[in-house]
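Pasting a structure below so you can have a look.
Every protein chain of the complex appears in place save one, which is left out.
For clarity, chains are labelled A and B in written order, and residue numbers in each chain start from 1.
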Amino acid sequence: MDKIIKDLTSRFKVTDYIQQRPNMAYVTVQKELAISLITHMRDIEGFTHFVLLTAVDWIEDNLFQLTYILNSPDKKVDLGIRVMIDRENPTMDSAHHLWQQVATYQRELKEMFGIDFPGSPRVDESFILEGWDDIPPYRRDFDTLKYAEETYFPRDGRGSNDPAEYMKKKLYPDEEK
Amino acid sequence: MSLKDLLTPFTAWKNVFEDSYVVKDPFNDRPGADRYRGFHKNDISECIGCGTCEEICENKAIDLVPVEGIDTKDGDSGLRPRVDYGRCCWCALCVDVCTTNSLSLSNEYTWVSEDPEDFRFIPGVDKKPWDDNEKGWKKPEGEYNFYEPERVHMEHLEPEARDNSFIEMVKGFSKEQAQKEADRCVECGICVATCPAHMGIPEYIKAVRQDDIEQGFKILYETNPLPEICGRICTHKCETVCSVGHNGDPLSIRWLKRYIADQVDSEDYKKVLGTENIEKNDRKVAIIGAGPAGLSAAHYLALAGYNCTIFEKLPEAGGMMRYGIPEYRLPYDQLDKDINYIKSLGVEIKYNTSVGKDILLNDLKREYDAVFAGTGLHLGRSTRIPGTDHEQVYMAADLLREISLGNEIPLAEKIVVIGGGNVAMDITRSIARLQNKKYGKVDVTATSLESEDIMPADREEVVEAREEKAIVDPGWGPEKIEIEEGKLKGLHVKKCLSVFDEAGRFSPTFDEENHKFFPADMIVESIGQGADLSYISDDIRDNIEFNERGRMVVNEYFQSKAEWLFVGGDIIQGPDVIHGIANGHQAARGIDKYLNGDLKYKSE
Partner (left out) sequence: MKRNKLIWQPDRSKYPEHDSNGKPIVDLKSQKFTKLWQGPNHPGVTGNMSLELTLSGDEVVEAKTHVGYLHRGFEKLMERRTYMQCFPTSIRMCVAEPDSNEYVLSAAVEELSGIEVPETAQWLRMLALEMARLQVLLRVVPGIASTLSLGLGSQWGMYMREHILDRFEELTGGRIYHMYILPGGVRGQLPDGFKKRMLENLDMIDGFIKRIEDLIFSNNVFKKRTVGVGILKPEWVDQFGVVGPPARGAGFKRDVRKDYPYLKYNEIDFDPFMATDSDIYTRAIVRKQDLIMTVDIIRQILDKIPNDKEIRAKTPNVLHLEIPKGEVYARSESSRGEYGMYIVSDGSKYPRRVNLRGPSYTHAVALLEKMLINANISDVHAIMVSLQTCPPEIER
């Protein structure tokens, strides 16, 4: 694994290398080099099994993190590849030509995070959320609780008390802070 | 196509003659398994309404609601969990986290009702057919805990090392220990109501956990201007109601408070608390007594901009905290740390100034806009048994004061202390140290009316006293002091059967057959102290209300009938430090209101 990483560092300028466990590592790569890195891993290093593609919303840094996890069935090691992309105008090169299954992941990311993958088959078709007209719901700024409160109605008669506040109300109501 | 493949499927026909597999009467024939997670049960007499079940519920299925017949009191919020089965997923995390072990799940799973409202009820209060089911999911006792039930061990000086010194014996938490201890808190907030000062206990414990000392320190000072002191010698009533203590040790709330205060340097106090620039007004408040109540009142008044002057009879500030509590429990430098900060806010302290002698209360009334009196209880009470007028019979409060002043106290080789409170333990343990220094051995016996289980002293005080080789022999009522040819010989006692009558009044009963004799050369009485109110002159006294037991009557702001005079601390409530602090704080609020014309003794 070390050898691979050393090679990747020189060829693809990967950074933030973390060895999570002996057979699993994570690296970060620039957006422009990501697809060639993934292709390299698949064709040269034998990471032929595509495990998953997902996104993490780092709203405070204005970034989306895309994580590609690749697996080498022969060497039995995993490599997680992180790609940081701008949150304002999120687009990423598609990888569907490497694995046909990736189109599904990209379609979901488009819908749930609003990340575009130009050229990916059916990327604009709705996947899970038919008829959704709010912001992409897996973004951090989409508040599920608020949405639920606005969309559904609470059951009558629910309501709780905080023990400390309730005790203050009962035992020493007049004391101000 | 083989013939076998054509024929073998027909072997299934032989099953035609098998019985069908049906549970005919599932309501009776098929109870849930022993660990089944069915509908909730709650032992509401054990439940304290701490709300951890609500806290951990991932579905928001639990509400805490008031229940008729369950009163809100110390250690019990009076609330009980109500479960909405429209949301419950029967994960039983609420059971696993329950602090009192009152909540469990029954193995009932067949119950149905046509009314959807029936599926929301308060387990244990709304009676259900499965309330007596023994089986079902219970907190797996001894197998795992969602929080650590045992407290982090606080290191003490070994008994040998502390026997003859007055060095502080409790070492205090390290950062790791404090965070580990703070992690045990379930943030229920039951303790807040019990704390006389209503400190923000869960909040400052959270600050310890998150290593945000400054935030924690600010929270301390919101309600308590003497955290170094309280962090050492507070009677920590909060810990007696701690929900975690129901199944394990309560949180070491006192030590955590001390930990926060210990982390902040005196020079940084003003910066951390944001009190570098206080806008002063031109009004003046006089405070009598630099004990916890007086200091607390002075602190909050100074923050509000008042000019405060404290009149202190003794040469240093602190009151009972300095002159009643031995140094091994509360080192003087820590006491000074808290007091110096209050002084730095512009509070003036006039030492060696006895109101009533050096300056009259009426002068204060004239020269100041308001007066707060927190003069405490400094007169030792006597048992008044025969022989107490002997010269070798002393009062604990007097001896403790002399020790603090650095004076030598009379010290016999064989001493008996009468009393079972914290002051009795203080003098017993102080005597043990002094005897050890002087004679190289300890021979002091403390005896109290109350038996071991109802002794008013803190448990650890008794344990530590014994560690220091003092004898604690509780449950004896003093009869008389044996004096032979003018020389004190010892104390006669008889077995005490009960101290209080059924109505809870003080009315001891004795076993007249069971006597005992404690030989002694010297006896110390420590059964409580009284107030010296001689400084209140008669003309003022006429304007103040007293109750039938001779205590001054004050309103909720500790304002007396003479509206300019506020009174608090041990003479009103307590006796302990934290009540004094709370009284001082509340009186400061009252004085502020009074001086702004918003407060009358009796609101009409």
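In this section, a residue touches a chain if its C-beta (ideal position, glycine included) is under 8 Å from a C-beta of that chain, and two chains touch if they have at least 3 such contacts.
These figures come from a predicted structure and were not determined experimentally.
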{"item": "Contact residue for the chain not shown (choose from B:Ile70, B:Leu93, B:Met154 or B:Ile483)", "value": "B:Leu93"}
{"item": "Contact footprint on chain B, counting only the chain that is left out", "value": "1, 4-6, 8-9, 11-12, 21, 32-37, 52, 55-59, 89-93, 96-97, 105, 137, 140, 142-148, 183-187, 209"}
{"item": "Absent chain, residues of chain A that touch it", "value": "18, 20-21, 23-24, 26, 48-52, 54-57, 65, 67, 69, 73, 76, 78, 80, 99-101, 103-105, 126-130, 137-138, 140, 142, 144-145"}
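The definition used in the following text is that only the chains that are shown with their structure count from here on.
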{"item": "Residues on chain A engaged by chain B in the complex (per definition of touch)", "value": "155, 157-168, 170-172, 174-177"}
{"item": "Chain A contact footprint on chain B (complex, rising order)", "value": "49-51, 54, 62-66, 72-73, 77-79, 84, 86, 120, 188-190, 192-193, 198, 202, 222, 556, 586, 589"}
